[in-house]
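Missing here is one protein chain; the remaining ones are kept as they sit in the complex.
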Amino acid sequence: MDSIDDVANAPYAIRHYAPETLKDALRKMFLIRKFEEGAEDSYTRGLIHGTMHLSIGQEASAVGSCMALTDEDKITSTHRGHGHCVAKGADLGKMFAEFFGKETGYCKGRGGSMHIADPGKGNLGANGIVGGGLPIAVGAALSAKRLGTGAVTVCFFGDGANNEGAFHEALNMAAVWKLPVVFVCENNKYGMSTSTERSTAVANIADRAVAYAMPGKTVDGNDFSAVAESVDTAVARARAGEGPSLIENVTYRWRGHSKSDRNRYRTKEEITDWMARDPIPRMARLLIDHHILSEADVDAIEAEAEATIKDAIAFAADSPDPTVDAVTRDVYTDEIAA
Amino acid sequence: MPVEVIMPKVDMDMAKGRIMAWHVAEGDTVAKGDPLFDIETDKAAFEVEASDAGTVHHLAATETDIAIGTAVAWLYAEGETVGDPSATVQSAAVPEPEEREPSVEAEKPAEPPAPAAPTPDTEKTRATPRARALAREGGLEIAALAGTGPRGRVQAEDVRATIDHAPNAATAAPTSFVPDTGALAITRKEGEGTPLVLIHGFAGDATAWAPLEAHLKGRALIRIDLPSHGKSPKQRIGGFPALVKEVRHAFDALNLEQAHVVGHSLGGAVALALADTRPRKVASLTALAPAGLGPQIDGAALGGICNATRPESLAPWLRTLVVDETLITDAYTRIAFAPRNDPALRAAQAAMADALFPDGVQAFDLRAALQRLEVPARIIWGKRDRIIPWQHALQAPGRVSLHLFEDVGHLPQIEITAEVGKILQSSL
Partner (left out) sequence: MNAETKIESRELSYAEAIREAMDIALSTDERVVLMGEDIGVYGGAFQVTGDLVEKYGEDRVMDTPISELGGAGVAVGAAMTGLRPIFEFQFSDFATLAMEQIVNQAAKVRYMLGGSVSVPVVMRFPAGSGTGAAAQHSQSLEAWLGHVPGLKVVQPSTPEDAKGLLLAALEDPDPVMIFEHKILYKMKGPVPAGHYITPIGKAAIRREGKDLTIVGTSIMVHKAMAAAETLAEEGIDAEVIDLRSVRPMDRETVLASVRKTGRLLCVYEGVKTLGVGAEVSAMVAESDAFDFLDAPIVRLGGAECPIPYNPELEKAVVPQVPDILDAARKLATGAI
């Protein structure tokens, strides 16, 4: 058993979360990793149409940022949003089915990788437009405030979006109206090929919080506990009616921007260096060191995740395709002849 | 060197014309500007003047199609030797003039003959969807119908007219008549000043002017009865040009210095054609509800009037001519019917209506003549005309005065006699 002093000095996650919760967080991180790998493998096999944006390497940010959220709380996500969906509790079979363009998918095959949403779990959806989700998150926060639901919205966006007008308009309005929203920037260093150094005037994106009179914090986005600590604090502040915050999770995407990326803008060394900072073993190590899990437990979780993904892919592959005659369904709530 | 007189291009899409009459004879001496001949295209009639002074020789034949730009006569200067007459058109064949460049000074038409336009026969028939649908329903070939719309487009009314008239033509075909010859009937009323020449409308006659004449006291009046109308001979009139030709003959024969020409309806169209071809002789033109300015005309009313064999069947049609139907008294109807008691007259007029207004459509078009009209002119029309739409008047160029009356129909000279009289008096 740890001494009281040890507990007091333990990282935030260990101090604040029950072992089962932490175990579940690790499970989700594995699920994200296996999901992305499964997606990549399926893509290679020609099962997936279009393109996809993989978040391998960013799992701590996705899962750590959702720790304080319930199903009533909302998230808005990005084109690199698989991890956020999983973190918010999405059904993996329905996710894969959507990938495969199936009627059983989250969007019945109409949305694909970039538009997975799960409103029942508070996930308002990924977005194909950089910065598209920012004003929507503020709107969701406005609803929560007006309707008194107590819900908080976590708005995920990338470093690229912080140069969009929508970012500035959204942060300003959230601050002016003191809305319960947490802006979580996943700074993975590149907006497609353009580095933050080349695109962004401030050293840290969190520095921009000053302009909107809200707290801003830059965090090691591959450190689950650090992410959870910062976002939890911001969520608590939002829930208390004190307004928005901006958290910058510095992380890295191992894969290219999308499947057509040839990685010409970064070096192998840089990628290798970041792969050495893999957030999953780091999380596993934290839990092992604090006697929450054994090595064998971790292996079991990973194996279980792998099996879950296999089942999800099988479900998707076996699902029916949508029918062409229903292609205009769901344009409107009531079918209209427009 | 002799100066060539050519068949001029006077219309945008004119490729050939025909000489209807020469005003000069072989060997006549003419001054520049003297009228030489009348030509007729498929659209209008023109008077062609001498572009130079000289003696006229080698006159081309009349009533023969002549390509534009072709020499139709030569003007020789005094003392010049008269050359070979084969230089001008003597028949339908168009020979080349012997001298290819008779005169560089000769005024030539600006344009050589236009390249052959696509012939309507080889083109698809222009028709509106509704006309096509009606033709399909009626079992008619759209290509066989005459279109009265823009660019000859067959419109619904063209098809309806064909359908409506087809049985009529068979059942109500008037008895035949034996054509007469002779000059048109002229009646006069002595008086002061430049005379008024009055030309009545279809199915009327010189007596139609009686009410108006009360408002023209003291003026010299000359009334012309149209062919197959009033006291004029019954003639086979093949089309509007033939009708105008007859009236022009009568007008020319009057040998007037000048005349104010007044015409109603079809007579208005004839008056306009006269003004167009005899601008120097026409002091002014007054057209009352004139025909010739658009395709629409109430074919049913024309047919009804033509076919009426007794006053009872005529009266309803007469009432469509006016707004205030009380004007059509029994007496009026009886007077109007009296000449129509003659089956030959009815037959001649029906044949004329068929030639001028086939399928209830105005088959002649004087809109171009109206545009180029130079004599002082006015149009008087009732805005509730049910026979010819008064809006046709709106195409008149600005120099033509429009007198449009709100609650008046097709017979302003009867319906608002005093007003029409005032307008005429004020402009004489």
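Note that the chains take the letters A and B in the order they are written out, and that residue 1 is the start of every chain.
The definition used in the following text is that a contact is a pair of C-beta atoms (placed from the backbone, for glycine too) under 8 Å apart; a residue touches a chain by one contact, two chains touch by 3 or more.
Given the structure is predicted, the values throughout are model-derived calculations rather than measurements.
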Requested in this report: Among A:Leu134, A:Met214, A:Leu246 or A:Ile292, single out the residue that touches the unshown chain.
Outcome: A:Leu134
Requested in this report: Using the definition of touch stated at the top, determine which of A:Met173, A:Ile205 or A:Ile247 touches the missing chain.
Outcome: A:Met173
Query raised in the report: Who touches the missing chain here, B:Gly149, B:Pro211 or B:Pro376?
Result: B:Gly149
Query - Touching residue (missing chain; options B:His23, B:Lys189, B:His215 or B:Arg384) - result: B:Arg384
Report task. By the contact definition given up top, give the residues of subunit B that touch the hidden chain. Result -> 128-133, 148-150, 155-157, 294-296, 383-384, 389-392, 394
Requested in this report: Identify the residues of subunit A touching the omitted chain, counting contacts across the whole complex.
Outcome: 74, 76, 105-111, 115, 117-120, 124-125, 127-129, 132, 134-144, 146-147, 149, 165-166, 168-170, 172-173, 176-177, 328-334, 336-338
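Rule of thumb we're sticking to: only the chains that are shown with their structure count from here on.
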Requested in this report: Return the distance between the CA-based centres of subunit A and subunit B, expressed in whole Å.
Outcome: 87
